[in-house]
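Every protein chain of the complex appears in place save one, which is left out.
What follows is chain A.
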Amino acid sequence: MKELPTPPVDRPMPPHQDFSPKHRLWFVALTLTLLASFMLDIMLGSVHIPLQEVIQIIFGGEASVQAWQLIVEKIRIPKAITALLAGSALSVSGLQMQTLFRNPLAGPSELGITAGAGLGVAVVMLGGGSAGVYAIRELGLSGSWLVIAMASAGSALVMLLILAIAGRIRDHVVLLIVGLMIGAITLSVVSIWQYYSNPEQLQSYILWTFGSLGGVYGSQLYVLGTIVIVGLLQAFSSSKALNILLLGNNYARTMGLTVGRSRLIILSGTSILTGSITAFCGPIGFIGIAVPHLTRALLGSSDHRILIPACCLVASILMLVCDILSQLPGHAAVLPINIVTSLLGAPVVIWVIVRHQKIRSTP
């Protein structure tokens, strides 16, 4: 039997860092890619604007063509920023949900959380009576807050329901199915409601369901930005709790975490992030479930202090790329963003299911 070493007193500190050089390199690479895709997103579209003009406009200069100035300032920059906010919010929501439910298949759209947000939006849009075409966008500042509040409440409602059911289900895929069912129920409720709504309300709601990054301007962008940043900061400050929750509730409790309280905080943060983005951009699928997996695979980490900022970067890049693709360069037509994210995201989900099947079957 080997001798047990004595507890440490003055042994030299080992070279060990939480934030390794490899991670540092990834962050630099991702930030550069993000800058590049941000520029590209602003340059490309129905009208092509040269890079130096874009740079000039961003840094307060005058563009050589008046229209370009308007396009960049009023349309493309807000849209690109919305893409950053939407990507970050949805991916961090998904990451938190995957940890909270201990389920690799958890995500805002997969578990019906965006459907819940949709219900909240429907309450405002269809129930508001007076609200007309593009209802949300016409709403004033207080209206924006109302939509966000209702969408977040809708998300939280579904999330609580899923959380209650998740306790009884061990199989990941089964929970996914339950989530899809709850999403279906929520959407049917909305559909029944639509049946009794007038055509104008209906049209604006259906347009909303396609998802769009364009259309968040001015004060609304500030509102959305503020909420998303608060939500992201809350998520980052929960990273210690999230790291412990990776080991499950029982371990978390024996390590001093008040599990109920932490879950509630994480749950409300996630609802607000998902709810606010869904309210303004419509349901955007697959970013929330796919990006956390891509990020984990890229960085090889499970530490939320690294994963949360990294998810923001990866998701922002992905959203910008999706936005570029949705504009079909050279064409005036624009695909709904939801279609593009699904095309890119759904294969990732299949990959995750296949991979987890493998992990489970190996002893």
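The definition used in the following text is that contacts are C-beta pairs under 8 Å (C-beta built on N, C-alpha and C of every residue); 3 or more make two chains touch, one makes a residue touch a chain; residues count from 1.
In this section, contacts and distances are computed from a predicted model.
Hidden chain, UniProt protein name from the list "Sarcosine oxidase subunit delta", "Molybdopterin synthase sulfur carrier subunit", "CoA transferase subunit A" or "Iron complex transport system ATP-binding protein": "Iron complex transport system ATP-binding protein". For the options A:187, A:244 or A:348, the residue in contact with the chain missing from this view is A:244. If you put the missing chain back, the residues of chain A touching it would be 1-2, 4-5, 7-8, 11, 13-14, 16, 18, 102, 237, 239-240, 243-244, 246-248, 250-251, 253-258, 296, 300-303, 305, 359.
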